[in-house]
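Showing chain A:
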Amino acid sequence: GEVEVLHYWTSGGEAAAVNVLKQQMEAAGHTWTDFAVAGGGGESAMTVLKSRAVSGNPPSAAQIKGLDIQEWGELGFLSSLDDVAAAGEWDSLLPAVVSDVMKYDGHYVAVPVNVHRVNWLWANPEVFRKAGAEIPTTWEQMIEVGPKLKAAGIIPLAHGGQAWQDATTFEAIALAEGADFYRKAFVEHDEATLQGETMIKVLSTFKQLRELIDADSSGRDWNVATSMVINGQAAMQIMGDWAKGEFTAAGKTPGTDYVCMPAPGTADMFTFNIDSLAMFTQSEDNRQQAQHELAKMVMEPKFQETFNLNKGSIPARQGMDRTPFDACALASMDDFTQSAEKNSLVPSMAHGMSTSSRVQGAIYDVVTNYFNSSDITAEQAAEKLARAVNASL
Partner candidate 1 sequence: MASLTIDNVTKAYGQTQVLKGINIAIEKGEFLILVGPSGCGKSTLMNSIAGLEDVSGGRILIGDADITEAAPKDRDIAMVFQSYALYPNMSVRENIAFGLEIRKVPRPEREKEVQRVASLLQIEPLLDRKPGQLSGGQRQRVAMGRALARRPKLYLFDEPLSNLDAKLRVEMRTEIKKLHQRLGTTIVYVTHDQIEAMTLADRIAVMRGGELLQLATPQEIYDNPVNQFVAGFMGSPAMNFVPCTLVASDTGLGVEITDGEGNPCWLPVPNPERLGAYAGKKVVLGLRPEMVTDPVPHKADDAMVRHVPMKVLVTEPTGADTMLVSEVNGVEINCRINPGYSTPVGQVVPLMFDMSKVVFFDPATEARIDRA
Partner candidate 2 sequence: MPETGTVRPVTLRLQDRLAAQLPKLVLAPTVIVTLVAVYGYMIWTGLLSLTSSRILPVWKFIGTEQYGKLLENDRWGVAVENLIIFGGLFILICLVLGVLMAILLDQKIRAEGALRTIYLYPMAISFIVTGTAWKWLLNPGLGLQKTLRDWGFEGFTFDWLVNPDRVVYCLVIAAVWQSSGFVMALFLAGLRGADQEMIKAAQLDGASMPMIYRRIILPSLKPVFFSAFVILSHIAIKSFDLVAALTGGGPGYASDLPATFMYQHAFTRGQMGLGAASAMLMLGGVLAILVPYLYSELRSKKNG
């Protein structure tokens, strides 16, 4: 049968990985119809998906993440993969945090493709050497090291002034206050936590980071910020593991040319961001068959490996061969398992894992506005945050 896959994996590496899947499917006698729509974390792809759904013609599979899977499930569009999951023993292959996201109402409706770690700090050690400074491991250190780097003519923190990048940084600071605090604020949306003292502290730390960022950051793409680190213009960047692709593309090796470390204060914690394919109910039998075949193949080690090697992330499937992966990825894998044990594995708010896109958007608005305007205090921002989250629940 035919599978039509709506996704936004369009970069060269991603495309190559998707191609593996495509070839496998075709080898299995199915046809693969590729529907790729790039843009802004899948904004356009989601628009397409919605119109396709409304017109009663959804694709077989679509790249949907996090809580949105629940929303689609609630609307009754997704089909159960329990058969495939049972056959493939997904429950044992996937950590509970991951499989929870893939299930709606207890049934598997989506397959995970990878796990990104968001709370990474990327640094250029050469620059630190020159400035005579140490790579910070807490936010306090980070703020202290700023003037030193600046004095050496280096931008301490490379940042792109876009809402999601602001939020990525913000959630890293929040995470440093502990996984519980993080969960209470961003998963449970506890009002008291959202406007409490700790949140105010997080917000002020966040605001202090502005001093470390150059004036021109507004609107800058994340990869431009990364290249500032690569070419020594800037010292550090807080960004998910996809930033590694930029370093690799520039021919840099981890450990020597750049270092990947957990974001300050989050050493044994892990904010995850899982990409997944949700499966839409198909009317034709052979299409459904193909769909199940697809779900099965996504979980196969071969795809998981290729895809994640290309993307810089780690496989969602546990117990894979570690040899092809680089140091950063290996560190990520270790932290993933450890943090899961320590209960410090948390879903990324900035990447739509912890909450619905409504709440996420509300948080974005407050955070980015606070970060960019000079006339809001941390207290006001905390209050706004609580109000906005409440309003959008």
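Candidate entries met the following condition: all candidates are chains of the complex that A comes from, given by their letters.
Operating definition for what follows: a contact is a pair of C-beta atoms (placed from the backbone, for glycine too) under 8 Å apart; a residue touches a chain by one contact, two chains touch by 3 or more; residues count from 1.
As the structure is a computational prediction, the values presented were derived from the model and not from experiment.
This complex places chain A in touch with one candidate out of 1 or 2, and it is 2.
Chain A contributes residues 40, 43, 46-47, 50, 53-54, 68, 71-72, 75, 161-163, 214-220, 356-358, 360-361, 365, 368-373, 384, 391-392 to its touches with candidate 2 in the complex.
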